[in-house]
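One protein chain is absent from this view; the other protein chains keep their places.
To keep things simple, chains are lettered A, B and C as they appear, and every chain counts its residues starting from 1.
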């Protein structure tokens, strides 16, 4: 799987813990956000949510690991984008249930609140459980069909309530889009040249060069 | 404050606990969803998310208390709608921080997972903390401005990425909208006659009478 | 390893979950306490603490899994006995850290508070972590020596502050000892005949036959 880790500034110092906890599992891990707290340039959760949304919508990654101090800010930010389904994951049990029941493509971690000594070990345990079960397989087994139906309905809703990405990028203000796109490495990940939608390409490039 | 409690079926048996935990605080509490597990008609989280979204967008209530077995399903469902900002609230500390930092208008509770003996007391403690601080006042105090800026940015994003409610209601499939609108009491709460937008009125009535 | 599961009455209905979570790990599991809530005869945490203490002191088992509604009652009860070191274990991380750092021979589980849906899965995750590391190996590695020193000191203290088991059994009131010893299967587990200390044998038999 191709996984992006997208950290904002307040919990940027936990980025190495996430990277370490994801290592050695056979996944391609892309460190797309901040790697230290308060470094320059800075990403807020409004920026990391957008970066995560773009990467998921364009299929650049299969899964995003984000978060913030409490996990609630990134969660609310990334959930603004179509086709993003994000769990607020604090424990191995959360990870295991969310993966099976909700089959989301994103998790938001609490990286300051409750994150003390051995918080890095807890991250490792969380990822152990995410990757130990099949996404969307359902839990318990007899509720598999109903849970899948709810997921499919939610995906349909997400597509209908949101504007398409091209409109989103075109209308979002520059102070949201510019810091996201100009963050080192982000445009390379997005790989604008390979986007077929001419309008989206233009909208992204306009923000990037603004 | 005017608060809607909107329960889906899997954790419907926890509805009385929520109602009891909200009582005696001087708020108007509207029990808009299920009040028992598995009763008929049944609401899934896709339905309770929509009911909650409509009530918030139309200003029928100021705050929604929802949830599901783990809290993740309702969270992902209600976050589909513009102007909804929802916290995943498990502890009094979550409640206290989310209220001050994120100033949301909705919370999603885990009502089966981790909900054991004295879970009702924990709900009471959660509401004690939500109502003990000013929504959006910021925490810690010196981060007030930055947190407010992020909230305002997120509100702006939410308005731009989502279609307006009239389009949402018009395009969502009937199997999502109909069970929500036909749930006893929901149309009365929505009070269609008082909606100024003729198109929204028509879209709601069409689903309701379908 | 030889493991005793010793449940008291209030959370007796969780006994099957514990047994299932321990199964298939290659350990000999002895179900020494209650297997249902409120069944007759009933064991209180004062009784399960004593049963656990005796089994550990006499070397009848290597490890005890106990608990009660919150885990605090059994914890305080079993900690009355010499050579018992008990962790209050709520999460896989608790389990992993306690095993390595404290190397105890007993855990107390919260079996009503916070024990909701998928609580059985959490138990499984807890045991996964207990049996994934070496008891008392130390964590992190560089603190191994200091942690071992503290454990050894604590063992020495435990032996000096407590009376020997023979005195304990001889002086504890019959309403504590009798229900413990007369619980079905307990005297068989204790196997009085094989105890070398004549006084202890006599003390146990006196309570048992009282």
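Please note the rule applied: a residue touches a chain if its C-beta (ideal position, glycine included) is under 8 Å from a C-beta of that chain, and two chains touch if they have at least 3 such contacts.
The shown structure was predicted, so the numbers you read here are calculated from the model rather than taken from an experiment.
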Q) Can you list the shown chains that the hidden chain touches? A) A, B, C
Q) Hey, which of B:45, B:63, B:81 or B:96 is the one touching the hidden chain? A) B:96
Q. Which of these touches the unseen chain: A:9, A:112 or A:147?
A. A:112
Q) Just one of C:15, C:46 or C:122 touches the chain that is missing; which is it? A) C:46
(Q) Touching the absent chain: which residues on subunit A qualify? (A) 69, 110, 112-119
Q | Absent chain, residues of subunit C that touch it | A | 44-46, 50, 69-73, 75-77, 79-82, 85-88, 90, 93-94, 97-98, 101-102, 104, 113-114, 150, 153-154, 156-158, 160-163, 168, 171-173, 175-176
Q) Which parts of subunit B are in contact with the chain that was left out? A) 91-93, 96-97, 118, 121-122, 125, 129, 139
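Rule of thumb we're sticking to: only the chains that are shown with their structure count from here on.
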Q. Once the Cα atoms of subunit B and subunit C are superposed, what angle does the rotation have, between 0 and 180 degrees and to the nearest 5?
A. 180
Q | Approximate Å spacing (C-alpha centroids) for the pair subunit A, subunit C | A | 43
Q | Where subunit A touches two or more other chains, by residue | A | 93, 97
